[in-house]
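In this view, the complex is presented without one of its protein chains, the others remaining in place.
Order of writing sets the chain letters: A, B and C. Residues in each chain are counted from 1.
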Amino acid sequence: MEILFYIASIVAVVSTIMVITRLNAVHALLYLVVSLLAVALIFFIIGAPFIAVLEVIIYAGAIMVLFLFVVMMLNLGKIAVEQERRWLSPGIWIGPAILSLILLLELIFMFAHSSQAIQATMISPKEVGVTLFGPYLLGVELAAMLLLASIVGAYHLSKRKKKAKHRFMEETAE
Amino acid sequence: MISIPMEFGLILAGTLFVLGLIGLMVRRNIIFVLMSIEIMINAAGAAFIFAGAKWGEPDGQIMFLFILAMSAAEVAVGLGLILQIYHKFQTLDGDTVSKMRG
Amino acid sequence: MLELLWLIPALPFAGFLILALFGSRLSRQSAAVIGVGSVGLSAILTLGIAIRFISSPPADHAFSQMLWQWISVDAFQPAITLYLDALSLVFIFVITFVGFFIHLYSSLFMYEEEGYSRFFAYMNLFVGSMLTLVLGNNLLLLYLGWEGVGLCSYLLIGFWYKDSENGYAARKAFVVTRVGDTAMAIGLFLLFTSFGTLDIQKLLQQAPQEWTINSTQAVLAAALLLGGAVGKSAQLPLQTWLPDAMAGPTPVSALIHAATMVTAGVYLIARTHVLFTLAPAVQTAVAVVGALTLLMAGFTALTQRDIKRVLAYSTISQIGYMFLGLGVGAWSAAVFHFMTHAFFKALLFLGAGVIIFVLHHEHDMFKMGGLRKKLPVTFWTFLIGSASLAALPLITAGFYSKDMILWYTFAGEQGNDWLWAAGLAGAFITSIYTFRMVFVTFYGEAQAEITHKPGMQLKVPLIVLAVFSLIAGFIELPHTLGHLTLFSHFMHSALPPTEVLHESVSLELLLQVIAAIAVLLGIYIAYHIFIRNRSIANNLTASGPGALLHRFWYSGWGFDKVYDTLFVNPLVWFAKINRNDFIDLIYTGIAGTSREFHRQLTRTQTGRLRWYATGIVIGAIITITVVVYL
Partner (left out) sequence: MNPIVQNLLIVFGVLFGALTMAAGLIWIERRMLGLWQDRYGPNRVGPFGIFQVIADMIKIFFKEDWIPPFADRTIFTVAPAIVVATVLLGFAIVPVAPNVFVVDFNIGILFFLATSSIGVYSLVLGGWSSNNKYSLLGALRGTAQMISYEVFMGLSLMGVVMMTGSFSLHSIVEAQQGMWFVVPQIVGFVIFIIAALAETHRLPFDIPEAESELIAGYHSEYSGMKFGMFFVGEYLGITLISALTVTLFLGGWLGPSFLPPFAWFSLKTLVVILFIVLLRAALPRPRYDQLLSYGWKVLLPLSLLNILVTGAVILATG
């Protein structure tokens, strides 16, 4: 089973690298979905099947589809790819890569001191639910409010004023 | 029964996070920027899961649930913004939306 | 009846509130009814209380009414308490009665003016504040009224605020009196730190027990209170504001700058007479200030052309008499003179107001003339007032009160021949300038046409005040003339009697005759110069030293110039060179530096997400490096 974990890790990292280097948004999204699926698999392996499934349903199945939906609506095509190519000159990668590498090395160096192993104890959805609606009830309420706010915000943001054309009058309708 | 070194999980999460960070710093297209942010959020959540798994407690998963809710909200609003920006500027170049600077 | 005491100040305050809140919506009639009526009711109430107080005096000849606790901080517990005794009764009587007649007079005088209800609001506020000042039983409440009347004075001097001259005069009055007020405030602090209370009666009881005569503290406290009194009452050296205060409407000059407010200093010294008794040096200073002021103001009044300025300087001069009386310990004489002065000076101002009113705001006496026939009522009442001011013997109130002061100045324990001589000289000059004013205004050739006749509301106050100017003196007659002591006897319940060294009727008669001769001589000189032969005056002022003296007196002994050179110009000069405020340089420096930083930091605000993200990453790297690895 450990080998599965490492394979999934490699898949996740590689596909994430692909995400940030793709020129075509749809391709990048697909790689991101692959990455998320790999991470979901990792979650499953280390004993969080509930979260693994949620990762697939919500992240890969809903959020990413929403992304795809928007990309398709914009329907950018070849021009966008050309533009990306122009923007992504090789030189631009150097600075961020070095900075991120420093950060990563610092992180790894920090983690390197601990040498405890994860014992994959399966945590059932029931346990998660009991804890979620027990000590974390307030957090659930807050998350609900956040979601409500985002629904309202998203609705308001994506509302577009359309021009209603008529032979005699021209007025803006909601 | 499997046994994976704790630091490996954290390093994986850190690597994913840093990759998202690179994307954030490099890309100009706001869709890619949003995607990079998603990668980073997911990586942060993964770190919680690893930590939770380390102690065998469900709390890490709870935190991931909250992160999930937060990221869903963020994506909804973010995509709405992207649509508006595209309609207004006919481009997805994040640098065009710099009117509020200084 | 006495329990209604609180209503006396409350009624004008209520009138003020109504006029201030709804004044713009009221018609002129209702504004006048409220403004005059509130003071009138106060006057009637005062009359009732006065009758009750005199017919059956309360215990200790004083009545105090606590309304509510004002402030309560540890030992500092001043209350809003009204205190009525003989002294304050005289004052509230004068304030409400003279105030009422002046209000009545104003209801017609100000009728054409813009801001009619505003005028009455200010006037009511003034009357309320003045009553608070007089009735307050502790120095803090007194100070509240003190500042209240100062504020009203400022507001009313600048009533025609659209003219910047008036605003300047109002500012000058406010700033100059502020000098005295500051001294007084410091005096109050001193008294409070010494006795732990500001209650006047307690102070007056404790002070003789705890302070010895001529102790530093007593001298200091008395001197500081004197400073306040000097400022408010326009005595040397703070007298310069009062002539300029004539810029206000004439009823204001009559009420505030003649009858009531300017005598607040007299009231303060009389009220705290115990402190001055403890500091004989300061009391002598009071007398000297009074004597000098009355001479200085008298000479100045001789040369003025503006009728109101003549009256203003004469007011300064007459208050000088009151100070003189206070200074020699003739407390009741000073208060007596305050009362008679309030009547005849108000009368004179109102009469002058009528003249100015009918001549279209003409202030220059030498452009009037010949008004005797055209304004008979005004002429006769003005003549009575002038006679009273000049202390025409036997028939006028001014004679009795001034004579009382002069007598005590000469014969009193603290009296002094020199002070008496100054007072006598003052009386002589007073009669000259008073009748100069009368002769120039009412006799001779008419220089201007009158446009309309004064109405009843103008005449009635004149007549009433004229009657008072004549008869008010008969309540106190000297030994030589029947020796009636109604007033001083009444006052002795609040103020100590004056010790007299030379108890001699013949001496008193001699002095009176001298004074009477001086007055009559003065009238004759005025008659000779201003009716028989005007050229004498012109010759006197045309020649070298005469012209110099005239200019010197005309400018009010150059006080304004001195103050300008000593205080105003240096301050203006300093303000000018410090236009950019060198202390501000520090702050503008800080502001400039931060603005520069802001400008630099603004450059980093590119609006580019990538740039921000990079910044965050660099920051995170630095933070982690510092926190974890260092």
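For the reader, a short list of remarks on this structure follows.
One rule holds in what follows: contacts are C-beta pairs under 8 Å (C-beta built on N, C-alpha and C of every residue); 3 or more make two chains touch, one makes a residue touch a chain.
Just so it is clear, the structure is predicted and the values come from calculations on it, not from any experiment.
For the omitted chain, the shown partners it touches in the full complex are A. In the complete complex, the hidden chain is touched by one of A:Ala60, A:Ala80, A:Ala143 or A:Leu157, namely A:Ala60. Check A:Phe69, A:Phe109 or A:Tyr155 against the missing chain and you find that the one touching it is A:Phe69.
Across A:Val33, A:Ile46, A:Leu88 or A:Leu157, the residue that sits in touch with the chain not pictured is A:Val33. Touch with the hidden chain on the side of subunit A covers residues 24, 26-27, 30, 33, 37, 49-50, 53-54, 56-57, 60-62, 65-66, 68-69, 72-73, 75, 124-126.
Simple rule for what comes next: only the chains that are shown with their structure count from here on.
In terms of their C-alpha centroids, the spacing between subunit A and subunit C amounts to 84 Å. Subunit B and subunit C have Cα centroids lying 80 Å from one another. Centroid to centroid, with C-alpha atoms defining each point, subunit A and subunit B lie 6 Å apart.
Taken residue by residue, subunit B touches two or more other chains at 21, 25-28, whereas all remaining positions touch fewer. Residue positions 95-96, 99-100, 103, 107 of subunit A each touch two or more of the other chains. Remark: subunit C residues 602-603, 605-610, 613-614, 617 touch subunit B in the complex.
Of all residues in subunit A, those touching subunit B in their complex are 1-2, 5, 9, 12-13, 16-17, 19-20, 25, 28-29, 32, 35-36, 39, 42-43, 45-48, 50-51, 54-55, 58-59, 62-63, 66-67, 70-71, 73-74, 76, 80, 83-84, 87-88, 92-93, 95-97, 99-101, 103-104, 107-108, 111-112, 114-121, 123, 127-128, 130-132, 136, 139, 143, 146-147, 149-151, 153-158, 160.
Considering their complex, residues 614, 617-618, 620-621, 624-625, 628-629 of subunit C touch subunit A.
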